[in-house]
Structure formats: structure tokens, C-alpha cells
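Note that one protein chain of the assembly has been removed; the remaining protein chains are unaltered in position.
On to subunit A.
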């Protein structure tokens, strides 16, 4: 990747106000980069990497519907990674963001968010704000996002990132309400939620979160080491007699889906990159 990539993270002002109906062109790198420069004022060097990663995610079926494709294309990952990791912002790897927390790889974010099928207007709660990237992505799917971070300095840092981005014109992030608290207890004042994403380690599904999930709602929780996480999907259902049941599954609805090795777009072809190079 270009050496100059790491050097800059300046926040350019977004030239065109956010529009829910605006869809960046996805037919070629050139049109995508051109549109994003014109409408979002983003750095073409990152946009080129953004485009390459997008192509790989679509090829791997991590992004399938137009809403998630749009959300991925509209969310600048480079704004949420640490300066030292800027050259690898779009690598298909989890990255350190400090405090013992990682930003998940784009593959996992795309796959997991696609699986919960967030609709505009739905209320989504995220437990574990971390870098803020997941909520930023969600704010392109719905205008009601709540996120809780347990580590105070991280919560403050990410809130500052949101505020700076909002000030620069990323008005979609106004949909994100954040706080520093123990996510185990959820966000009772804002409950119930249609979808809940839990991104921190737990040895059981917190009962308060299940209570704050709407009937028919879905919760997803990555389980296992970061490199090979399984995503647990918990669905809450209410029977006609009022009985509530919870079904556990994975995000593939019980199908065995091949693990996808790290890949990258090279020219026009997608190639394995031998354990997560760029």
C-alpha cells in the first residue's frame, strides 16, 4: 500500500449532505472513487483500498443485499483505526485499537451485520462500542443505534471520533447514541430493541439483554478467538400462548459454510494472501 497512506487522517468536510437514498456507484473503482470524492470528500488512496475490499467481500458473499453493500461503501474504516494501523485499514484482519480491544475484520462485520438484516427504523443496540466502526456501519442501515462501551477512556475516545466526524459532515452518525456503562445490563430506557450485537467476551448470554430484545428479535455474539470466530445467533420468539422461547443457531442458519481465507483484490482477480498480508 502506498507509504503516504499512514501519514494523513485529516478530516475533510463532507461536500454533499447525507442522503439515505444516495447509493455510490459500484460498477467500477473509478466511478466509485469519483463519486465518493465528490459527495463525501474522502481520500482517493483510501477509497481505492475501500473499493478493493468491497469487491472481495461481495465475492465472498459477506455482503449480499444492496443496503449492506451501501453501508459498507459509505463507512470510512480509516477514520476508526489507530494511526499505526492506517496502512492496514482495509486489510481483512482484526486490528488492535488499544485497551485490549480489536476492530473486527471487514469480513466479520459485513457477514454479521448482513445476517441480522437491519431495516431502516429498527432499534439496534451494540454492546462493546470499541472503535465505533460497527455502529457507524449500522447508522447507514437504520437511524436508531445505541452503543455501550465498558472501558471509559475508549468510550470517550470513540465519542470524540463520532463528534469530530459529525462536525465534518458525517451527519448519519447523529443516529448513534453512546454511553460508557456495563453493557451486561443493556439500555433499559431505550429498550426494547429489534437487534442486539454483542462484541465482548461473556460466559453466558446476559439475561437483561434477552429481556430487552423484542419478540422476534435477533442477537448476535461472536464466540472464540478473533481469527476464527463463530457468530452465535440468538432468536427470541413468543408463542401464541405467551410462552417465550430462545433459539440458538449460527448466522448460517445451521449450514456449514467454508471458512474464507484472507483474500485481496489483485488487478481484477481475487487471491489468497497467505495469512493476512495486505
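Please note the rule applied: a residue touches a chain if its C-beta (ideal position, glycine included) is under 8 Å from a C-beta of that chain, and two chains touch if they have at least 3 such contacts; residues count from 1.
Everything below uses one rule, namely that contacts and distances are computed from a predicted model.
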Exercise. Any idea which of "Fe-S cluster assembly protein SufD", "Spermidine synthase", "Maltose/maltodextrin ABC transporter, permease protein MalG" or "Extracellular solute-binding protein" UniProt assigns to the chain that's been left out?
Worked result: "Spermidine synthase"
Exercise. Of A:23, A:45 or A:150, which residue touches the hidden chain?
Worked result: A:150
Problem set entry | Omitted-chain contact residue, chosen from A:24, A:106, A:130 or A:206 | A:206
Problem set entry | Touch residues of subunit A, complete complex, unshown partner | 60-61, 64-65, 88, 91, 93-96, 98-101, 105, 111, 114-117, 150-152, 182, 184, 201-208, 210-211, 218, 223-228, 230, 232-235, 244-263, 272, 274-277
